[in-house]
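One protein chain is absent from this view; the other protein chains keep their places.
Let's turn to chain A:
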């Protein structure tokens, strides 16, 4: 839809582009038949593990399999050699200065690819692995953090259940102190009463002794 807007804006700006603007949406709708892939972007289908197999770096393996029933193993190579010799002998491909620069450039590229190709591939794999390892580390750290929080919460809950022991001990202490004070006072009362009664008894004894000695 955005391209329709772009086309109409361009038509407004330059009248000579108006024909293109009229044709534009038509071409857009016509090319929709080529959109054969999946239209949705997520979930993205997984990448294949290895690319397609090739021989000589250029020619897919399927071509060799295609020619195998008719010409055997050497078929494609003979075809290639024949084509090259045909182009050279009929001078469809002319050997010029550019041939030598082609030989040197392509030779250099093949040398570099053969020598450093595997190590560059491993480097790319290492980059991806580092990215995954970093994200995995973050995931593990947050899992650990949440697990620690859960454990602490559980221990706090257990502590809450055991809190009544504290209050029982305090209650027992206070009850003992009250009992102690009560018995102390009881004993004092008993002592005071005994004191008073002893006084009365000793006063009585003295009175009786005095009356006895006067007779």
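Odds and ends about this structure:
Rule of thumb we're sticking to: a residue touches a chain if its C-beta (ideal position, glycine included) is under 8 Å from a C-beta of that chain, and two chains touch if they have at least 3 such contacts; residues count from 1.
As a convention for this text, contacts and distances are computed from a predicted model.
Of "Growth hormone receptor", "ATP synthase subunit a", "Transmembrane channel-like protein" or "5-demethoxyubiquinone hydroxylase, mitochondrial", only "ATP synthase subunit a" is the UniProt protein name of the chain excluded from the display.
Of the candidate positions A:27, A:54 or A:120, contact with the hidden chain is made by A:120. For the chain missing from the display, the contacting residue among A:61, A:98 or A:198 is A:98, taking the whole complex into account.
When the whole complex is considered, the residue among A:23, A:54 or A:108 that touches the unshown chain is A:108. If you put the missing chain back, the residues of chain A touching it would be 41, 44, 47, 95-102, 104-108, 120-121, 123-125, 127-128, 131-132.
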